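So the structure is just underneath, and the comments pick up after that.
For this view, one protein chain was removed and the others were kept in their places.
Read from first to last, the chains carry the letters A and B; within each, the first residue is number 1.
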Amino acid sequence: METLQNLVMGMGLAITPTNLLFAFIGSLLGTLIGVLPGIGPLATISMLLSLTVALDPVTSLIMLSAIFYGAQYGGSTTAILCNLPGEATSVITAVDGHQMALKGRAGAALATAALSSLIAGCIATALIALLAPPLARFALNFNAPEIFALMSLGLLACVIFSPGSFLKALAMALLGVLLGLVGSDVETGAQRMTLGLAELSDGLSVVSLAIGLFGLNEIISNLSRPDGRQVATQSLNRLWLSRKDFGAMLPAALRGTALGSILGVLPGGGMTLSTFASYMLERRIAKDPGEFGQGAIQGVAGPEAANNAAAQTSFIPLLTLGIPASPIMALLLGAMIIQGIQPGADVMIKRPDLFWGLIASMWVGNAMLVIINLPMIGMWVRLLRVPYDILFPAIVIFCCIGSYSIGASALDLVIMAAFTGVGTFALAVGYPLVPLLLGFVLGPLAEENLRRAMSLANGDVAVFIERPVSAAIIAVMVLLMLSFVIPMLRRARSANSEA
Amino acid sequence: MKNSATRRSFLRWSMAGAAALSAGSLRAQSNFPNKPINVILGFAPGGAIDAQMRMVAPAMSAFLGQPIVIDNKPGAGGNLATELVAKAAPDGYTVLFSGSSAMTVNPATYPAIRYDPLKDFTHIGSLTNTDLMIAINADVPAKTVREFVELTHKDPTRYKYGDAGAGGSPHVLLELFKQKSGAKIQGVHYRGSGPMLPDLLANQIQISCDVPATFRSHIESGKLRGLMMVSNERNPLFPSVPTAAEAGIPDMALPGFFGFHGPRGIPAEVVEKLRAAISKAQTDAAIAEKLTGLGLALSVESQQSFVARIEKNLRLFQAVARDANIRIE
Partner (left out) sequence: MLAVKNSRDLVAGSILAIVGLTTAYLGKGLSFGTLSRMGSGFLPNTLSWIVVGLGALILLRSLFVTDDAPEWPRLRPFAFICLGPVLFALLIGPLGLMPTIMVVAAFVRCATPQKITPRTFVFPAALAAGCAFVFVYLLNLPIPLWF
């Protein structure tokens, strides 16, 4: 009951004209920077920090948060239209989303992304309102051993469910981890594999990597086809979802929401992991897994919902404990400090206006995002009709600016070019790229937590099976391995008996 | 491969140098500032350094009559930004705002560092003082430093400390604490206080050292317990937490500070102008309230005492880093 009263109070704050206006500005700006590759919410929010000092604390947080979750909406657009993931979280959306676009279903793919995000955003926000403190306590059970186990599970599942050769997928995942380790080591500060370049001490930029591997690579393979890029344009005008699409989309979006809501609360790579986890789950339970990679609507709905749900629930540790679970949340924490608000376990009690106003504004913002995005689908889809010899140089330029804008570093551009080459080579000889990227994102976290877990346990490996949560995760890993190995052995045996 | 940003700034500097030569540098200095001032920060937005700078920037800018451009250049524990400022033109338009670690701790823990904190800088002035605090998880059955040390002797592998980064102030201070108190604890390092705090709350690490703001609400809610201040004065926000001397470790009072530094050779009148801007910001009641709300104390001291403090703390941290063999390559 009290929650309801608080929500009504928060809603009252969220729909004041000023707050509505800034939620709208934030959503719009978020969509724009989400659509553009490279310039992410991190850079945008840091640039706006000084400006927001002049605003009321609630208003400024409403706007900065709207930029963050607005960017999650926008990110899927370029992923679907150009196979260009501007961030790690939209990599998996590009896989089936772009296939849908090539088959003339870009409108359906974009609508699926927007609707799944809306569903996820609304449900996850309700979860924050109802269950923030218990969820935050649950997240505190995830310490070094659990995080390591979870990251390993994510990588293992990605390798196993990757189409094609298991060996090659595993090799790419491990290579991704190695690339992720470039930079200075958290425990000792040692410079690892940096070739003596000071600019590499903070590691390779994930944006340069993702753009090179997927976006620019796609252009090369399009231009290499003898008949040029093929987009089925006959059905481009159909923008909305059919009843059948809707039936496939909704359950996937709900499952994605559940996964994303849980993983989003956890520290570190929760958001990226949730998109991959949702994709693998959809593929696992699909009646026709062969459809995945060819434009399965569930492969867009699940990850997009997971991404947006995780984006919302990642606010929970910040709002209930003052703990920033990601760099973006650290920025929002900074925004609160600048406003003179002490983030911590008591924000909910000391500043209920801030807490409930922000939550209510998340619903308002999500609704606005759909209103902003749905009419734009028609415009985006028309983009596919732009002659390719105009479109592709423009994409290359956007990628360059995006990659350069992050650190004004020429090296980032060279890295992007290098990974375009890596991606082209890998595809030519049958190495999958998705495990490489997931390894890159999750690897450093897994390593950090592995070493921390071993330090805290004085080198006792048993710590991973003594703690219930990590033991459960490891059990799932074993089951996953068995479900992969047993059918393989059975096939081998039947092949032998036939021979 | 050379960074184009540095190349561009180099161009800008050499042009600035040429302009100063032709126009006569004395006149240019007397009407300082006549263009925006760049304040370089060694850390990304979201931390204590960035937050403080953004709190004081409007007041300083109003006093100086020129915009203040905050330029976050994170990397290598803040050392990239410090090196950049050390090599900048000493005209007062490029200054560093940093925590005391940039001048007193990092030069001791990073042997490969490429600046000399005593020779390469004009130390302009400090803005705030911050006494770090040592806190433990409330489930650890110890109320005082002495009890905690005894506990660690009963089970010498059980207790771990965590800090916000290898080679930073908390790391070195915790090693110093270990030496002075004889506690048997092993260190684990994190990427900032944000990732460290959950492990402290979950009793994965038992003891930590950080700015009081990190621990504040969790001490109030009873999840953590303040053990001692790394200072000779109690903190008004935590009146019950003893000072280092009261806790039985008298020579561990090392107040940290946040302050402004420029490259060596900034003209005295420019330094005075910048110092006046700092004290203008300190006397603004709204800003002062925000700063003290973070558990910081306003620092008012002469330039000489600022420089002397840097030198003294540097020597001390060098000794600790040597004894504890803290080396970040």
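Here is the rule we go by: contacts are C-beta pairs under 8 Å (C-beta built on N, C-alpha and C of every residue); 3 or more make two chains touch, one makes a residue touch a chain.
Computed from a prediction, not measured in an experiment: that's the story for all the values here.
Student: Looking at the full complex, which residue from A:14, A:219 or A:253 touches the chain that isn't shown here?
Tutor: Only one listed residue reaches the unshown chain, and that is A:219.
Student: Check the options A:21, A:130, A:167 or A:285 and report the residue that touches the missing chain.
Tutor: A:167
Student: Out of A:187, A:202, A:245 or A:353, point to the residue that touches the absent chain in the complete complex.
Tutor: For the chain that is not drawn, the touching residue is A:187.
Student: Could I get the residues of chain A that touch the absent chain, sorted low to high?
Tutor: Within chain A, the residues touching the omitted chain are 32-33, 36, 39, 44, 47, 165, 167-168, 170-171, 174-175, 177-178, 181, 185, 187-188, 190, 192-193, 195, 216, 219-221, 223-224, 389-390, 392-394, 396-401, 403-405, 408, 410-411, 413-414, 416-417, 420-421, 424-425, 427-431, 447, 450-451, 454-455, 457-461.
Going forward, only the chains that are shown with their structure count from here on.
Student: At what distance in angstrom does the C-alpha mean of chain B lie from that of chain A?
Tutor: One centre to the other, that is 34 Å.
Student: Inside the complex, what are the residues of chain B that reach chain A?
Tutor: 1-5, 44-48, 50-51, 54-55, 57-58, 70, 72, 74-77, 80, 110, 157, 160, 165-167, 186, 188-192, 194-195, 197-199, 201-202, 204-205, 213, 216-218, 220-221, 223, 289-290, 293-294, 328-329
Student: So in the complex, which bits of chain A are touching chain B?
Tutor: Touching chain B from chain A are residues 45-46, 49-50, 53, 139-141, 143-144, 184, 186-191, 197-199, 201-202, 267-268, 317, 321-325, 327, 329-334, 337-338, 340, 342-346, 408-411, 414, 448, 452, 455-456, 458.
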